[in-house]
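Note that this complex is displayed minus one protein chain, with the remaining chains in position.
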Amino acid sequence: MSNAVSALGNVSYNGFAQISEIGPIGMISLRAKPDVKGLDKAIKAAVGTKVPAARQMEGAQERFAGWMSPDEYLLVMPYADTGAAMAAIDKALKGQHYLAAVVSDARAVFRVTGEKADQVLAKLSPVDFANLGAQELRRTRAAQVAAAFWRDDSGYTLVCFRSVATYMMGLLSHSAMTGSEL
Amino acid sequence: MSTRLSKGGRLIDRSKVQNFTFNGTAMRGYQGDTLAAALLANDQMLVGRSFKYHRPRGIVGSGPEEPNALVNLGRAGRSEPNQRATTTELFDGLECASQNHWPSLNYDVGVINNTLARFLPGGFYYKTFMYPRAAWKHLFEPIIRASAGLGKPPQEPDADRYEQAYAFCDVLIIGGGIAGLQAALIAGTAGLRVILLEQNAHWGGRAPVDGDVVDGMPAAEWVAKALQDLDKMTNVTLRNRCTGAGVYDHGYVLADEKVADHTPGDGRPKHRLWRIRAGQILTATGAIERPLSFAGNDIPGVMLAASTRDFVVNFAVSPGDRTVIVTNNDDAYRTAIALHEAGLSVPCIVDARSTVTGDLPLRAKALGLRIATGMGIAKVSGGKRVTKVALCMQAGEGAVIEEIACEAVAMSGGWSPVVHLWSHCGGKLTWDTTHAHFRPDATRPPTGADGAAMVVALGAANGAMTAADAMVDAANGTQLALKALGFDAKPKIVSSAAPVQEAEMEPVWIMPYGAGVKLKSKMWLDYQNDVKVSDVQLAAREGYSSVEHTKRYTTLGMATDQGKLSNINGLAILADARNAEIPQVGTTTFRPPYTPVTLGALAGESRGEIFQPLRMTPMHAWHQTQGAYFEPVGLWRRPYTFPRGGETHAQSVAREVNNTRNALGLLDASTLGKIIVKGPDAGRFLDMLYTGVMSSLPIGKCRYGLMCSEQGFLSDDGVVARIDDETWLCHTTSGGADRIHAWMEDWLQCEWWDWQVYTANITEQLAQVAVVGPNARKLLEKMGGMDVSKETLPFMQWADGTLGGFAVRVYRISFSGELSYEIAVAASEGAAFWAALHAAGAELGAMPYGTEALHIMRAEKGFIMIGDETDGTIIPQDLNLGWAISKKKADFLGKRGQERTYLASEDRWKLAGFETLDGSVIPDGSYILAPGLNANGQGNTQGRVTSTYFSPTLGRGIAMGLIKGGLARMGDVVDFNTLSGAPIKAKVVDPVFYDKDGEKQNV
Partner (left out) sequence: MLILECPYCGVKACETELSPGYEAHLKRFGPGSTDAEFEDYMFARKNPKGVHFERWRHTYGCGKWFLAARDTNTLEVFGTYPAQSSAPPEDLQAKIKAKRPDWKGYK
């Protein structure tokens, strides 16, 4: 899609941690109960992972499946892949009660990297980072808006609503200002 | 005079001179000084004036309890009023000024209040508020306003930035004295996650000043070693300059870190507010010394004994060559000894007790110091500083026995544990007769989420008043906390302090005991608010026997120090006046914060650009470049209008309406709520949610629907599209998407959880553009890609396709009465699609229009707007929307509510249109007048305006409103009131003002 742009055009900020807005990234919201027949196949076909357990994020690199609630999963993939993934999900879950919707464009995605990346988020979210699981997908708030994040070796990937991308960038930059390390 | 001693000062670095100014006078201090220490070192004894009588005020304490030494710090964007000099770290370039005086600190006209003191007794404010009212308004208030008041609020925006942070731990220890360090060592060694907070820049609390010995070494040495050990523990976080400000429910604690108060402008946040969740909270907050109540105890130079010691030992500051000590306990002898060891004179230690036996008095005696037992101070002489004291028998009425010349008086009335944090969340207190103070009652602690104790007080804060006792208490208390967390191991290392035998103190609330009213009216309890012993006694005489009432009547303890010094003394006076015991009188409630937290810290990052989340559509940047004037719609910012050249908003709005009606208008409708509802029970669910029937909507078609609350009141409206057999797309109002999505989930999760329905709020997935006007179809045909003809895509239908290469969903719906398409496109492509429409539409007269033009066009068509025609008390029937309510359905949300007699009444005000006779615009909020008066003597009303605009299309004012009788009143002329004068006459008309037959939208 030549016209697709991320919310902030991939801006970045360097403080004691590095903030960059990335994307657009493909995302599908899949609502189904874990025991629905074909769910494992649908997720496997869409992003190549198993069905994530509660609060877990399965996958690596560009393809993930995250547990959002007892009947909701977030599937993450390259932006251009959502069409094929939707088709695969529809095929695998045909006849079952489910809802799949592309939400790539409803989201803004940020990377927060650096040794002290967790400190940036600890200023915004009531989350105990010392007890955050290595594969945990944590849904919470960042200051006044909803956010979800998970960590990897170099930092965190944070997802929020697209309309508040500017606000989120402001929050993250403010929190990452050099000299304000915790 | 007060001065700097030639040697000593454990906290100062004499190699680092810090220059500062006080009221414009250049002064010098050292790194490590507090501002109070530096002021005293420069002989600045007088630092302010009291609130009511403008009496000269000097430094009394050395910490957060200080009531007097409040200064205005800094200037311009860094100007801060009411900063306590005793807790302000000195830095090079500091500027400060005293407060509450005019024209100068030395010559203050407000001091006239002092001579009027007998007219301004306790309860003065209260009485003048009550009667006579005119006297308050015209006489007292202007005088008080002109002369009273502490600091002045800063006039410029704060130049600094602030932030907040969340932290979690097993054990939070508040207070970095020896008790707190003991606790941290025990909990840290046990492997728990520990956070230790200290309000000062330095650690160790009183023990190093008091010469205590811990584990055989001087306290300062032990403190340094403890810090080293704690530093090595990765599970322990130490944070100084961080005050535990408040304890709240479920182990939640606010702490205020002064990150850069002492390094202004270095780019770091000034303060950081910590939001801490702790498993157990240990308060090792120490104790605060109490003043003694004797005549003239407010004259500059009268200080707390331990604070005097702090200034000598920590900062090498002498309060004066000769200091008289006055006490009722052994601890003050440490001050006498410290002064003596610093080479200063202690002419006399006045001890109210008849005998002294403790280790410390013996040492003082051995040093040759004079001790006058059974004696008290009859009176302190001096104006702006102490010149002499007169001694009397404590048991007597104040006959002067002897006068002693001196520059300073160091007083000690005993110690009160800092129980604030214990009390914040419900911890109860018990009266300790030995020390004459309230201390935490361990049997009635604050409780947490599990119903068990969540706070343990340690050391002096728990009433363990000697170093030796405090260390034992800290170890025991920490073990208790560890046990509560599931660790039952005996502490591995426990340090102990060498005991010093101290004799019992003797409560002394008035000095001398038999003082008459003349002396008592010179005995200050609350220095800042000018509350005296005589005021509290007056309050008691006038019937204010409850401590909370007395507090408000006299303003005792209501100053910025919140009664840290005056509380117990005031209670004791009140108890005595009531002939009651102190515990019976009780104590006032301690509320957070312990010391003031600045608004900047409370706001944290929420300032300026990120004050609140502003929601922006994908086209927002385009709107900005076009000079759009934005208005808030919920948290969204939507273009209100796009003024061109020198247009006023009214002009640009009129142009936008006319252009849309005559050519082509483009509206960014991305904020419209869009919710997918899918599942085998989706139709049934929507039939419950909407007042109409949605299950029967054919695939490919759209239907307008209303949603009501269970009370029957209209809450949202929008167009629903049937996507496939099991899927509907519900459009909500711009402000309503999240609310309606939550409403749906509430019913699905909590009431009909066996129904098979899923929802997804995809509002932000799609950008949406309304293409409106006679040229709308031409534009889409020019874009090309799908058939948008009347035949293929008639009114109230939708179709998927492409336009100009963009994948779109096109809805034939109209909110303006014109030929109109609403086109949804992926948000990531929204800006590009919007630009493409403008490029292609230029030759068709395309112009963007904003929300005001949108509102006017819908009002011209008589379409209601949620939030204008509705206010939470309006049912659809009031708005003539009965046609959108199914009569066949057995149930829907709001149906039962609407059946209530009041809502079914024919007397309800109902929607109609209004045309003013003179063509003017009815003001917003106008009521329709009715004859007669109501029960309150106000004019009767029979309706009100709900939407009122100047219609560019009709060239006149139009309005919708609610009127008793509704459309049955058609043709009546009614009066709308105005604020400015005569009512406006308007005729009741059909609310559809434009294209009544809907021919324009149906082409």
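In this document, chain identifiers A and B correspond to the written order of the chains, with residue numbering beginning at 1 in each.
Quick note on the criterion: contacts are C-beta pairs under 8 Å (C-beta built on N, C-alpha and C of every residue); 3 or more make two chains touch, one makes a residue touch a chain.
Predicted model only: the values in this text are computed from it and were never measured.
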Listed residues B:A366, B:A890, B:A935 or B:L979, member touching the removed chain: B:A890
Residue among B:D231, B:E341 or B:D450 that touches the chain left out of view: B:D450
Residue of B:C750, B:A935 or B:L979 touching the missing chain in the full complex: B:C750
Chain not shown: contacting residue from B:H250, B:K483, B:R591 or B:K996: B:H250
Hidden-chain contact residue, picked from the options A:K44, A:K116 or A:R139: A:R139
Interface residues of chain B (partner: the chain not displayed): 248-252, 277, 447-451, 710-711, 742, 745-746, 749-751, 753, 890-891, 895-897, 899-900
Chain not shown, touching residues in chain A: 54-55, 67-70, 72, 126, 138-141, 146
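By definition in this document, only the chains that are shown with their structure count from here on.
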Centroid distance [mean C-alpha coordinates] between chain B and chain A, Å: 33
Contact set on chain B toward chain A in their complex: 161, 163-168, 193, 259, 266-269, 272, 275, 277, 605-606, 609-610, 612-618, 636, 676, 678-680, 756, 758-760, 762-766, 806, 826-829, 831-833
Residue ranges of chain A in contact with chain B within the complex: 1, 3-7, 24, 29, 31-32, 71, 79, 97-99, 101-107, 119, 122-128, 130-131, 143-145, 161-167, 170-171, 174-175, 177-180, 182
